[in-house]
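The complex is shown incomplete by one protein chain, all other protein chains being positioned as in the whole.
Then we have chain A:
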């Protein structure tokens, strides 16, 4: 396993840089690289949106489109580096490691985790979740039985709950503030991405 892993590892470009940037262990990077190549059906070295849509379970996820879009924020193709960088958001935070004040904020920090969730809402990238944007996501997440009327009132209520400056939209600061009591570190982490 070990030799195979290291053998594979040598095929991954910039593995040291990735390790440093994402904090993933080598084994994890190797595993994710396997996954990356498995998804890359045509063996073209990058992923397209179609590759993601082939994942069966993902198709039934209500937020499927938004999440895929989050991967393809900048371009229509996704190389391994960007792929793993986004997955790194979900690496659990090490609690016991001493914080180095000089190093820049790690990708899996609380703030970055929140940022990831926030941008799923904020489609027009104006730094605010407007009522409409919230409504769209709500529509995706709640069942069909809920009427538009109800959805709108939920959206209103949600905005009202976190809207501090009364602009009828949720800025990132307000978003973070409204969730400050929530254990984002645990809620937005996946165990095996350690």
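Simple rule for what comes next: a residue touches a chain if its C-beta (ideal position, glycine included) is under 8 Å from a C-beta of that chain, and two chains touch if they have at least 3 such contacts; residues count from 1.
Heads up, the rule we're going with is that contacts and distances are computed from a predicted model.
The protein name that UniProt records for the chain not on display, among "Nucleolar protein 6", "Autophagy protein 5", "Sodium/hydrogen exchanger" or "Cytoplasmic tRNA 2-thiolation protein 1", is "Sodium/hydrogen exchanger".
For the chain missing from the display, the contacting residue among A:81, A:110 or A:131 is A:131, taking the whole complex into account. Considering the full assembly, A:158 is the residue among A:48, A:112, A:136 or A:158 that touches the omitted chain.
Residues 32, 35, 38-39, 52, 55, 57-58, 60-64, 67, 71, 87, 90, 92, 95, 116-117, 120, 131, 137-138, 141-143, 145-147, 149-150, 152-163, 166-168, 178-179, 181-182, 186-194 are the ones on chain A that touch the missing chain.
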